[in-house]
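A single protein chain has been removed from this complex, and every other one stays in its place.
Chain naming follows the written order as A, B and C, and within any one chain the residues start at number 1.
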Amino acid sequence: MSERRYTLTIACPDRVGIIAAVSGFIAQHGGFIVEASYHTDLESQRFFMRQEILAASLSPGLTEFHAQFTSMAAEFDMDWRISDSATKKRIVILISKQDHCLNDLLHRWRSGELEVDIPCVISNHEDLRGFVEWHGIPFHCVDMTDKTAAFENIEHLFKQHHGDTMVLARFMQIIPPQLCERYAGRIINIHHSFLPSFAGARPYHQAYQRGVKLIGATCHYVTEDLDAGPIIEQDTVRIDHGDTVEDMVRYGRDIEKTVLARGLRYHVEDRVLVCGNKTIVFR
Amino acid sequence: MSERRYTLTIACPDRVGIIAAVSGFIAQHGGFIVEASYHTDLESQRFFMRQEILAASLSPGLTEFHAQFTSMAAEFDMDWRISDSATKKRIVILISKQDHCLNDLLHRWRSGELEVDIPCVISNHEDLRGFVEWHGIPFHCVDMTDKTAAFENIEHLFKQHHGDTMVLARFMQIIPPQLCERYAGRIINIHHSFLPSFAGARPYHQAYQRGVKLIGATCHYVTEDLDAGPIIEQDTVRIDHGDTVEDMVRYGRDIEKTVLARGLRYHVEDRVLVCGNKTIVFR
Amino acid sequence: MSERRYTLTIACPDRVGIIAAVSGFIAQHGGFIVEASYHTDLESQRFFMRQEILAASLSPGLTEFHAQFTSMAAEFDMDWRISDSATKKRIVILISKQDHCLNDLLHRWRSGELEVDIPCVISNHEDLRGFVEWHGIPFHCVDMTDKTAAFENIEHLFKQHHGDTMVLARFMQIIPPQLCERYAGRIINIHHSFLPSFAGARPYHQAYQRGVKLIGATCHYVTEDLDAGPIIEQDTVRIDHGDTVEDMVRYGRDIEKTVLARGLRYHVEDRVLVCGNKTIVFR
Partner (left out) sequence: MSERRYTLTIACPDRVGIIAAVSGFIAQHGGFIVEASYHTDLESQRFFMRQEILAASLSPGLTEFHAQFTSMAAEFDMDWRISDSATKKRIVILISKQDHCLNDLLHRWRSGELEVDIPCVISNHEDLRGFVEWHGIPFHCVDMTDKTAAFENIEHLFKQHHGDTMVLARFMQIIPPQLCERYAGRIINIHHSFLPSFAGARPYHQAYQRGVKLIGATCHYVTEDLDAGPIIEQDTVRIDHGDTVEDMVRYGRDIEKTVLARGLRYHVEDRVLVCGNKTIVFR
């Protein structure tokens, strides 16, 4: 585990002097910047930045920083946020019966690679209770026959466990629009195709029918429009004419779990800034 | 250049004993097989095979082989074909103003990597005449104002030059349905997206708008349905939020030319067998 | 799970008629070939082949097949072997403290993707006993202070559990020469570099010092020469100047487990034939 850090992310209209003002402010308070990234979106003319600062180097505490930074933020019309690596994000994982993404995420978590808290796992099936509980993580099974009640229940569990982000690790259920809106930028899905190709159901069957020579996976934020939210990460893998749908499913599992793990890591480390229906990912 | 070879490709209904019959026939005539590939398409239950035989090892000549193989072919209800590496395929290249694919193909041709004849290059612009003629290849400029006349002209030039295959190396014109049908499996296009995503015009602009994290290119046979023919080869390359449409175009050129060169090579070496709207590529 | 199959692998001096003889033999006994692959090694002029046959289609049983095939095998001077998909290979996994490969292999096994038996896991540390035993797999901890005794113990356990193949899933111990020789082609290692670069200890540190722009992993058969045995599978992943050794270790884990899983799968499905210090992998 690395030293404690603050991560400051900012979005504002682009103009001369933003980097100077922000880095000047940080330097005045002794802040040692370990990583700095910038981007200007040409269409919206908005500026995005991310700074990682060694916590020990910053003379004021976070509260003081907040108070003092607010006036500068107002001057530049900034949307901004600062997070503390000492406060881990709370990730609630939703699954169905397939466990390759779950197995991968839980291993990264228990080995310390993925620095989050996992307050609970929610599923619509009992199958994976034993594996989840072996990790000492509470497992909740939610009956999906009444979808409205089910999602009320899920939201209730999420709040009760003080969740920050929902991760749909092959949950295979469509999230209701109000939930998408209420938790915009906080619900992450892994879709088993290289979007925008093969959105919706049975993407590997669609890929097989079309005869593509590579298949892919896409990690994205969930919005009302099915499989159409801002893309965080994608990857592809080569297949050939000899591969059946079952072979594709098998190859696909390997990229699904890698792509989800990478996308979630970017999210957890505040590397992803949403800009319209696109993302800026400061890797 | 390697030793002279015959390439036998076969498609027929699947059943026991096809490999034994064909390899038995070849062995009886002393044929030394240097490469052999097989595939059964599960949906159509059709069997596909490709054999490369050292020409010098086969006792009968090609004419005799034809005569003798015909009865066995009938017994198994085979579609079959045998080609001779000593007879180079004649490739007519169609271009517009962009020359990265042309430059790449002509280099592979003049270095001896791509073993074909290029009887002529056809374009709707004069721009690349000098470069093509420097290679000693005839260059024909076709006026596209009357599309019907233009494509009659193109077909006439293709026949006059005894062309086997048309390669649309960023030709940017839609081929009329009758031509697609008449030359099915003999017109190859490079499309600058990872199909089926972003078919049609300006795929890099479409990709930019969607915010994908990789872009791609697709080499396919041309059919009546725009950008929907059997896919021969595809590849992708990673981009990020900092890349403009112009950057994508630049990265894209590198995969377009590689994907087209690979796809064309498979076609020229009789490695591609069409099966419905898909291809079997015996690499 | 797919239908029961026999897999026939053959290596012999190259000459005309081998495919015809073997496929003729199989066809005579009604054998339906579902996959067939061939390769001639140009240096040794040896021919290699692999055939997958539907078990139900073959009229004689395996014993009868053995008896009848032997005379033909002698005629062509064949090294050959036939395996039955109904008889699962028995894989003994050796580990140290790192568990990413173990976690990955056990998941593939319990999900049915990796069709093997795992009679036991052996380690020189107690750390992973709980995780292994949760799967119902016996766990043996071997004291390494006396290396000779330790490896005698390991070999004893391997025999006692009727092991076919040892998998060193980041075992971090050097296997004694006699063991390498006795189990040639049956001990698989995953090395955390793109061999032959960075053999031996601390490959990620070596890679960091050299300033390479990609790192890799290699799955290979273990021989007396450290990290120099026949390579089964490799892959690489891009890094950049911002990545520390710790980042490399993290990226590396993802390719280590994928490369090992792929290599082991090829081995288990009898797709790997050793030819000198190289492998033929019929994918």
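Criterion: contacts are C-beta pairs under 8 Å (C-beta built on N, C-alpha and C of every residue); 3 or more make two chains touch, one makes a residue touch a chain.
These numbers were taken from a predicted model, which means no experiment stands behind them.
S.K.: Can you work out which residue in C:Gly24, C:Pro119, C:Pro230 or C:Gly252 touches the chain that's missing from view?
M.R.: The one listed residue touching the chain not shown is C:Pro230.
S.K.: For chain C, enumerate the residues touching the unshown chain of the complex.
M.R.: Spelled out for chain C, the touching residues are 39, 42, 194-198, 210-214, 216, 230-236, 240-242, 244, 275, 277-281, 283.
S.K.: May I ask you to list the residues on chain B that touch the chain which is not drawn?
M.R.: That gives, for chain B, the contact residues 35, 99-100, 103-104, 107, 111, 113, 134, 242, 250, 253-254, 258, 261.
S.K.: Touching the missing chain, which residues of chain A?
M.R.: 16-17, 19-21, 23-24, 26-28, 30-36, 38, 40, 57
Everything that follows uses one rule, which is that only the chains that are shown with their structure count from here on.
S.K.: Can you work out the rotation angle that lays chain A over chain C using Cα coordinates, in steps of 5 degrees?
M.R.: Angle of the fitting rotation, chain A to chain C: 180 degrees.
S.K.: How big is the gap, in whole Å, between where the Cα atoms of chain A centre and where those of chain B centre?
M.R.: Averaging C-alpha atoms per chain gives centres 42 Å apart.
S.K.: Multi-chain contacts in chain A: which residues touch at least two other chains?
M.R.: 242
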